[in-house]
Structures are given as structure tokens and as C-alpha cells.
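All protein chains but one are shown in place.
As written, the chains take the letters A, B and C, and residue 1 is the first residue of each chain.
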Amino acid sequence: MTTQVIVLNGGSSAGKTGITRCLQAVLPHPWLTFGVDTLIQAMPASMRTSAAGIEFTPDGGVSVGSEFRTLEAAWIEGISTMARAGARVIVDEVFLGGAASQERWQKGLGDLHTLWVGVRCDSAVAAGREVARGDRVTGMAVSQADVVHRGVLYDLEVDTTHAEPMECARAIAAQVR
Amino acid sequence: MTTQVIVLNGGSSAGKTGITRCLQAVLPHPWLTFGVDTLIQAMPASMRTSAAGIEFTPDGGVSVGSEFRTLEAAWIEGISTMARAGARVIVDEVFLGGAASQERWQKGLGDLHTLWVGVRCDSAVAAGREVARGDRVTGMAVSQADVVHRGVLYDLEVDTTHAEPMECARAIAAQVR
Amino acid sequence: MTTQVIVLNGGSSAGKTGITRCLQAVLPHPWLTFGVDTLIQAMPASMRTSAAGIEFTPDGGVSVGSEFRTLEAAWIEGISTMARAGARVIVDEVFLGGAASQERWQKGLGDLHTLWVGVRCDSAVAAGREVARGDRVTGMAVSQADVVHRGVLYDLEVDTTHAEPMECARAIAAQVR
Partner (left out) sequence: MTTQVIVLNGGSSAGKTGITRCLQAVLPHPWLTFGVDTLIQAMPASMRTSAAGIEFTPDGGVSVGSEFRTLEAAWIEGISTMARAGARVIVDEVFLGGAASQERWQKGLGDLHTLWVGVRCDSAVAAGREVARGDRVTGMAVSQADVVHRGVLYDLEVDTTHAEPMECARAIAAQVR
């Protein structure tokens, strides 16, 4: 029952990407990492500002339209195929729709052995880190901190409020078979 | 016979990425773009400096090892699945192995309707643009300019030596069904 | 009469930064490069979205407020001091105010031996390159192409519409004493 996919879900500035890089460093085999940011970068620039694509509002809100959903469905199938073809894959996600988002991935991943990890962070701490990073719309950390976990089921949860990315990565790695 | 995949192949600094962004802007539907750079970024940092992964030598050479090839094979299957699932995909590639690289993609893409595009650029001009970009190891442009096209078959070739990215994109878009 | 400062002025996507990197590569001594982008990055994030700072409108317009002007004046004095202290400096600028912008720099640079270079590009070509770059608000290239040159006096002008960055750099380097 070798783990084939690790899905990390958490709000913006919760620290998922840092944990992911640490995981890639501590896991014994090479793992590929893909996230919703990879998908957004792959889309036409016009999709990042249209109602049918993905829109970032000045206060940190994010809304996703029908064309985004269509491409995302194909993306999930493709990532699942990579894992079935033997590539170990870490998915770095923001489940804006909570349980509904998880279902989309569960459906695509099917019977792949998947480790579901929740990455939590106190919203005030995440908001401070968002300012420290300086590359994000202010407000995303707070608006996403709780909503992305609604109804989502995990094998493991980590909390970056007081734990370093490397500590969280080691805790996750210990659950990878 | 709708085009499902566009593969752009050319050496470093030949201008593939610029053409890709213009293509995404002029094509009537949304297209996703993935390239070998997407795959390299998805790999662990350690793969970027090991003989089993991918190595960039100070003079612009690139060598690829067995672990890289294993992950690349899964990557190609995954991208092909995305196209089969309905996402239009532009692949931005550097066929370091010439015809052998094309075969790997042909095998993965199977019967998907694919437009094969060669992106050429005079090597001295590409070398100047490599300096102007400032973010690449100097020497890649020259060392890759010809070798990536050896034995590769195209539906269409564009040359960025004297043509703008947008002109090249329009020429390619005219061949997309 | 050794040249101490080179000022490049041109609109967004005219190709100034590429020329600058080529200039640094072909000039026999090390030159430092600073631009208005260096200043903007040095400012608080809040200055990039406030009327007192600098605002980028969705259609490519840029407006600059009083606090920006105050910091810019100190910036110009500091850059001039670096040149007086012996550092050769290339300034990569966008004279949104045309002649008035040049006067601000002339006042700061004083008697430093300065080479004033205009970087022109056909606005349709620059607009295409803006799309190809993918990292700029669309519309800046067109809205700035002519206005930045109004009333500005140059020692030398280059046009990137048909010339490569390296060619332009060599033409400029030939005028550096």
C-alpha cells in the first residue's frame, strides 16, 4: 500500500508550499509537486481576470467560473494519470469549495493511495505572513483560513502557527508508506 | 479534425514562451500551456543538480539522467490525458534528443490531433537575446539552436530571427483548426 | 570626459532592460543599473496602490502622486551621489512627464558626464511584445510609446522595432567614452 499521492490543503499563506519543498527534500524518492498555482499559470492571462475564469478581488476574495472548472477537471485527470504512471505526486491545493473541492479530487484520484493532509494556521498569524511575503493580495489569508477546511476529511493535520515547515514535513513524511 | 495539442520545439532563447503567450491571446478558446520548465520546477531541488536528474553545466550544456526520464514519461502521459479530457494544450519543449525526443511525445500523444511547430532562430541572435534576458546560463542558446531540430518533423516552422512573437503566433494560429 | 552616467528613456516594453543587460556585458568596466522599477520595489506595497503613491490603471495608465515625487527626488540625489563616488551608473527610466521628467534628472545629475539615450519602438510592435512578456498590464506599451519622448533631448536614439537589444547596446557603447 505505497502512498502514491499526497494532497495538502490549506488557505493562502498557511505555509503549504514551504512544507512541500521540505517534503521533497526529506522523502527518500523524488516526488513531483503541482498546485492550483501551476494550473493558473498555465491558463491564458485573460482567464485570470474574467468571470468565466478566475478573479481575485481587491479584498482577497477569489471567484472561479465555468471555464476554469472545465480546465480544472482535465487537469485533475492528467495529474491522476501521472501518479498512475508511476510518478509520486504532491498536490498543493486551496479547497475554496471545501468538501465539494475534495470530492472533485477524490473522483479523479480514484483508487490511488492518497494521503490527505490539512494545513492549518491561525488566521491572524497567516495574515502577518501574507504581509511579510509581500506578493499576495492582502486579505486572502484571512478569508480562506477556515472555509477551505469545511467538511474536508484528512488522514493527518498539521498546524504551522507554531511549527516550522520542516517539522510539519517530517510529521507528514512519517505517514508516507 | 479539431487541433487538440500544439507542440512548439526550439532551443533556449529562440522565443517559444513569448510565442506561446501570444498564441493564448489570439486563439479563440482557452489553451493551457505546459513546458519542460513546468516539469523541472515540479521536481525536487536535488534533481536539478544530480546526474540522475538534470544538470546544467557552466558552458550551457544540459544532461538528463534516468530518474528524470522516468518522471518525464509519466508527465507526458498526464499531459496527454488532459488533452484527451478536453483541455486544449500547448507544449513548450526543448527536444535535446531531437527525433528521439519527438518520438517520446508522439507515443504519449497517440492519436490526438497535434500540430508540430519548429521554432528556429539564428544562433547568434538567440545568444544576444540570452544576454538580454539575463536569467539563463550563457551558452544554452548556441549549444541548442540546431541540435534540437535534428530529425524532427514539423507541420509548420517559424523563425524568430526577423519575425516578432505575435507574427509567429498568428502564423501558427492560422493552422489551428 | 569619461562618461559617468547613461540614461535610457523609453516606454514600457520598448526593450530598455534587455539593452541594459547587453550594455553591462559589452562595456569594458562594471556598470550598475538602476531603474524606476528598483525605486517602486523599494517602496511600501501600499504606495503601489494609493493616489499619493503610484497607481496602475487596468487600461495601462500610470499616475504618480506627491509622496512618490518626494521619494523620487531623494532617489535621484542618491543615484547621482553613487556616480560622483565613482560607480558607473545606467539609469533605466520611463519619463512619463517627458521634458519635465528629464529636468528632474538633469538637476540631480548636475555636471556628471551623462549620455542621454532615447529607446524607441513602434507602438504596435511594443504592444505585441507586452503580450509576449505576459507580466505587464496590457496597454502600457501603447499609452507610453510616444508621450515619454515629448520634449526630451538625446545624445543618441535607438529603435528596437527592427534592431536586436545587442545591436542597440553596441551602438550606445560606441558613444561611451
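Criterion: contacts are C-beta pairs under 8 Å (C-beta built on N, C-alpha and C of every residue); 3 or more make two chains touch, one makes a residue touch a chain.
Please read these numbers as outputs of a predicted model, since none were measured by experiment.
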Legend entry - Contact partner of the left-out chain, one of A:Val7, A:Leu109 or A:Val125: A:Val125
Legend entry - Residue, one of C:Met43, C:Val62 or C:Leu156, that touches the chain absent here: C:Met43
Inset, instruction - Please give every residue of subunit A in contact with the chain that is not shown. - result: 15, 17-19, 21-22, 25, 125, 128-129, 131-134, 164-167
Legend entry - Touch list for subunit C against the chain that is not drawn: 21, 24-25, 30-34, 38-39, 42-47, 53, 67, 70-71, 73-75, 77-83, 85-87
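As a working rule, only the chains that are shown with their structure count from here on.
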Inset, instruction - In steps of 5 degrees, what rotation angle do you get fitting subunit A onto subunit C on the CA atoms? - result: 180
Inset, instruction - Please list the single chain whose C-alpha centre lies closest to the global protein C-alpha centre. - result: B
Inset, instruction - Compute the distance, rounded to whole Å, between the mean C-alpha positions of subunit A and subunit B. - result: 27
Inset, instruction - Could you grab the centroid distance between subunit B and subunit C? Build each centroid from C-alpha atoms only and quote it in angstrom. - result: 32
Legend entry - Shared interface positions of subunit C, touching two or more other chains: 134
